[in-house]
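Every protein chain of the complex appears in place save one, which is left out.
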Amino acid sequence: MLLEGDKPREACGVLGIYAPGLDVARLAYFGLYALQHRGQESAGIAVGDGKRITCHKGMGLVSEVFTEEILRQLKGKVAIGHVRYSTTGESSVENAQPLVFHYRDGMISLGHNGNLTNYAELRKRLAAEGVVFQTTSDSELIVSILARSSQSDPVEGILRTMGEIKGAYSLVIMTENRLYGIRDPHGVRPLCLGRLDRGYVIASESAALDTIGAEMIRDVEPGEVVVIDESGITSLRCHYPSPRSLCVFEFVYFARPDSVIDGLNVQRARTALGRQLAREYPLNADLVIPVPDSGTSAALAYAAERGLPFCEGLMKNRYVGRTFIRPTQEMRDLGVRLKLNPIREVLAGKRVIMLDDSIVRGTTSRKIVQMIRDAGAREVHMLVSSPPILYPCYYGIDTSRRGELIAARHDLAEIRELIGADSLNYLSIDGLLAAMAPLSPESFCSACFSGRYPIDVSGIG
Amino acid sequence: MLLEGDKPREACGVLGIYAPGLDVARLAYFGLYALQHRGQESAGIAVGDGKRITCHKGMGLVSEVFTEEILRQLKGKVAIGHVRYSTTGESSVENAQPLVFHYRDGMISLGHNGNLTNYAELRKRLAAEGVVFQTTSDSELIVSILARSSQSDPVEGILRTMGEIKGAYSLVIMTENRLYGIRDPHGVRPLCLGRLDRGYVIASESAALDTIGAEMIRDVEPGEVVVIDESGITSLRCHYPSPRSLCVFEFVYFARPDSVIDGLNVQRARTALGRQLAREYPLNADLVIPVPDSGTSAALAYAAERGLPFCEGLMKNRYVGRTFIRPTQEMRDLGVRLKLNPIREVLAGKRVIMLDDSIVRGTTSRKIVQMIRDAGAREVHMLVSSPPILYPCYYGIDTSRRGELIAARHDLAEIRELIGADSLNYLSIDGLLAAMAPLSPESFCSACFSGRYPIDVSGIG
Amino acid sequence: MLLEGDKPREACGVLGIYAPGLDVARLAYFGLYALQHRGQESAGIAVGDGKRITCHKGMGLVSEVFTEEILRQLKGKVAIGHVRYSTTGESSVENAQPLVFHYRDGMISLGHNGNLTNYAELRKRLAAEGVVFQTTSDSELIVSILARSSQSDPVEGILRTMGEIKGAYSLVIMTENRLYGIRDPHGVRPLCLGRLDRGYVIASESAALDTIGAEMIRDVEPGEVVVIDESGITSLRCHYPSPRSLCVFEFVYFARPDSVIDGLNVQRARTALGRQLAREYPLNADLVIPVPDSGTSAALAYAAERGLPFCEGLMKNRYVGRTFIRPTQEMRDLGVRLKLNPIREVLAGKRVIMLDDSIVRGTTSRKIVQMIRDAGAREVHMLVSSPPILYPCYYGIDTSRRGELIAARHDLAEIRELIGADSLNYLSIDGLLAAMAPLSPESFCSACFSGRYPIDVSGIG
Partner (left out) sequence: MLLEGDKPREACGVLGIYAPGLDVARLAYFGLYALQHRGQESAGIAVGDGKRITCHKGMGLVSEVFTEEILRQLKGKVAIGHVRYSTTGESSVENAQPLVFHYRDGMISLGHNGNLTNYAELRKRLAAEGVVFQTTSDSELIVSILARSSQSDPVEGILRTMGEIKGAYSLVIMTENRLYGIRDPHGVRPLCLGRLDRGYVIASESAALDTIGAEMIRDVEPGEVVVIDESGITSLRCHYPSPRSLCVFEFVYFARPDSVIDGLNVQRARTALGRQLAREYPLNADLVIPVPDSGTSAALAYAAERGLPFCEGLMKNRYVGRTFIRPTQEMRDLGVRLKLNPIREVLAGKRVIMLDDSIVRGTTSRKIVQMIRDAGAREVHMLVSSPPILYPCYYGIDTSRRGELIAARHDLAEIRELIGADSLNYLSIDGLLAAMAPLSPESFCSACFSGRYPIDVSGIG
């Protein structure tokens, strides 16, 4: 997968660090680098020094938002960080996180990965009671509910809040001197816990732990509230047990290959997807090429399983970032193509199997197939290491609206025709879930493929 | 290869477009994207509209230097572009190219890839005659010589200039309405010529042609001057025939895999390097991993040739760019490592062959070997798809000073010891040059490996 | 008066425009220019287009915060604008106004000039009810109270809110399609109403009306709520009648000489202060000089009344703005002085009367007196066109803490000694208020001179 415009987009990555004596803001900065793939639109870090919370956030990549001078001013013992894509189109700095608020007992800051499903109802109720909001985000809502649930025991307030909000949420919350890590009862989004020499880390993915030299302790469990402060780690469970519904797309595309989620390494899962694909569709061809970068693991596994040569047939331009000037139609008509360039030497005269992780709208796949043909390939067979995306995600991923999903509007033969491939095959849902072993098929949310939403979505506008 | 600090750095990429009626600045912008790997420190585009030359340049990536508004102001029919690394450490906007000057006949602009070897002598001579310079660069010198050689026939002036300057140079030069492409008599740096629907393109690499929809015509020949204006293309040869000495490192590491230089596709050459390595060192192990990204082609070929599994065992963070905040020593002591993360699942308990394209100072290799061991590998065998770098490059590449080259100070056993590998093997020079077939071994400069400098370097300070 | 560090600082200026069919953001931009003297720390404009409110704000001068492109994006029929000094020291963009919120009935935006005196009590009450805040400002509090007072009739909500908040406030409030102008029952801060060809304007000072070509209608009355929408102007009065207490310092120093407040032209008032000073202290000297710029009107009047020559003896550097690099102690020791330069030709050998509008901490006066002596003056007699500042302002002006007020800690003789003048005289309170004719002495707040606070300040921390 490659062209952002045509791929599901992860909403966010979160990170929390409790480490008195260390430069927590700088650690958070480096940790966010490892989560940058989960959100490239805005970045932010909030720091608590026991007395107050200071926050810096802005639009852009972690490297664009922070400078040495800014990091130096963020002093404290506890920090949370956040990277974000906008799932709504409201791409402005007001929506950047962490959010920071003053409330009865002091200051509080929050970073959220996920999406609430009863947002509209909750918001209407609060607004009727005279609550005002800075944004239209569900994350701000969580803070207001938390402040109103506020008890003499703050953890009790969190557990009450978890009883009111529905949907997917992995949260890092911070007061001036305490860190909370919270994962929704279904465990839709990942969240894990690690140990530093002199502190603790909570992060969306274990790769962030590796990057800052933290050792993985374990995943935060669905429905768990982890509290970290000067007395160490405390763990509580909410009283709302729910079936585990980890997002399977984290393994298909979102998460980094070097992360381990709920015990399963992502690259291992992708390798299994490639192998499963070889079992379901044992094609013959002259070579197998991936759509870089996310199709590579599965393509390598497919080629090995089938005994076919694997080649890099498409060169990706690593410098095409978030803020470059896109080619106009006139430029595209002239043949300008920035992101991918086929290697004619590899492709000319060959029957090519091209493997990608998923198809959303299909526009990019069509361009790539054409590009491979233009480079001289005799045949182009497309394999997709996940099933057709038929339903939108309401749990924190931007899969485009249903009307834009090519598989929701066309059958397989039509899609093949539209993208111009000689053949097209998707992995089956059963095959997908089988490849997730040893995790059981029941422990996943695969609603985007199956339409079986594990959390009620009837309240969504 | 990966950590900039420990790799040879290409000095520059150049590009020229002559295309009345098209948006030449925008085409140059997109073309420079494809050359961004040749220089990430500064970028610039100059445009001629028949009456005057306008230029914009700045520090940073192409995407950072240009905005939509700037591109809109660069109107004309001829453009040249440039991306640059500083080879001298003088990393400032004064040194950014294209250079633009007023001279007797109007305005002139120049972009240079390469390095003059008689710079000191030429500069001393000119300064004694009262010439003043804005910079200490050899590129500015070329313009002064050209202006003084200026004849009624400008091409005659260029040929005279080529008689005075020695060294490596691929040049794009532009007046208000004409484009010149010039390659030094040895052809050290690449330069190629392509055709647009309504114009012509000259570029350091053919990938830039592909990116903007131009069709490759041919390479610019060593000693050739290509002149493009309203009468079409004219070609002249300088009267200084020299043995062809194409830089072999372009194939080992610098150039893009999808480029074709002097008839040879870069990825094909790298694949041949991997195969040759398998012949010279037929090791056994559990798996072969590349150091991403430049080691991948050779590692794939090595694994295929040896029948060993190929795996991605190191995850590279794509977001670690030019301008991020580097970890302090304290952070590194805490275990912060941003650029690479090993995948424990892949490496644990394995005998690993790790393949990289080259070693300069060795510091990065040592870190990577250690990282692989920490992830649980039982053995780490390092293979390098080029010979030891023993001599500095004086032709436009920054290979560090000789005293910093690990292979210039240590023998093979010592290097292996220093980087901590269980074994270490470099490709032979003969093997390297053999892998460049069908190009003949004599047609290359491999001075950095052999010390045999094809162009006199005695005048270098 | 001159050196910001040593002068009372106005907290804010506000502006509102209702003018369907006109470019309201641009009008607001130009109007804020005319209010820039009331706040130079941040600036902002919010615009409502009937459906939503868009806002842009930032740190710095109006000219620094807005660009042509930003103005173009602010489309609508109603706008409010704000310029701000921080009175608390929390100088960050979070505190910039206008504030914008979502609430039950849509969006709302507010700009505030003044200061609430029951802030602490209100905030404590709301926080206890679970309200969260983004800032510690009293302005945000007003919005929360308003949202909770929200009625079927929004004006009723405003009137109720005015019953809860105490202190000084001139407010502009905007919904997506309506503009409100509100002045507290005491009328501490100015607010006036003007007419455009096709709309209405509300502003802190009439100079803003002049600047954008609006015609003054009248002042907004203390306790009045002006509502402007498609049905025109409606006016309501709150049910909390209070004695009028217009801040006299607006005339002494803050407001522009070309503004008219509650019927009195500011320059006319300052001229009367100079004349009154001549009556109270009929000194003889060779010449009268003002401390530029705010002392000029009174100095001219004093000189004319006394028949003495008036001269500009101090040259002010107009380019010393908000964001220049201040001289270090070392530089000051070397004699670097940026803001004022005496004209030796004018001062040498003379007995000089120097007239300033006020003294806060006295440090600047001491420097100026010394500067005049160094330029050769034989005698320096200082006259101040207002009484000694003995008490802090709690109604929206930053007069420094009481401990820093030179007149609160020293008697007249001591102050004269400290500033090094040959004589020093302040205008009397009675003289000050008499000069405000035809406005009656009872209609002013002069608490900073007299300590008689017209609004209860016992709740202030």
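Labels for the chains are A, B and C, by order of writing; each one numbers its residues from 1.
The criterion applied here is as follows: a residue touches a chain if its C-beta (ideal position, glycine included) is under 8 Å from a C-beta of that chain, and two chains touch if they have at least 3 such contacts.
Being a predicted model, the structure only gives us computed values, none of them experimental.
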item: Partners of the unshown chain among those that are drawn; value: B, C
item: Hidden partner chain, touching residue among C:I108, C:L159, C:L196 or C:L405; value: C:L196
item: Residue of C:C12, C:I45 or C:L61 touching the missing chain in the full complex; value: C:L61
item: Among C:M315, C:L412 or C:A437, residue touching the chain not depicted; value: C:M315
item: Residue of C:I217, C:I343 or C:L390 touching the missing chain in the full complex; value: C:I343
item: Interface with the unshown chain - residue positions in chain B; value: 100-104, 108, 127-136, 143-144, 147-150
item: Those residues of chain C which, in the complete complex, touch the missing chain; value: 22-23, 26-27, 29-30, 33-34, 36-37, 40, 61-64, 66-68, 71, 196-197, 207, 210-214, 256-258, 260, 265, 267-268, 293, 296-297, 300, 304, 309-312, 315, 317-321, 323-325, 327-328, 330-331, 334-338, 341-346
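Here is the rule we use: only the chains that are shown with their structure count from here on.
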item: Core chain by centroid distance, with centroids computed from Cα atoms only; value: A
item: Rounded Å distance between chain A and chain B, as computed from the means of their C-alpha atoms; value: 36
item: Multi-partner residues of chain B (at least 2 other chains); value: none
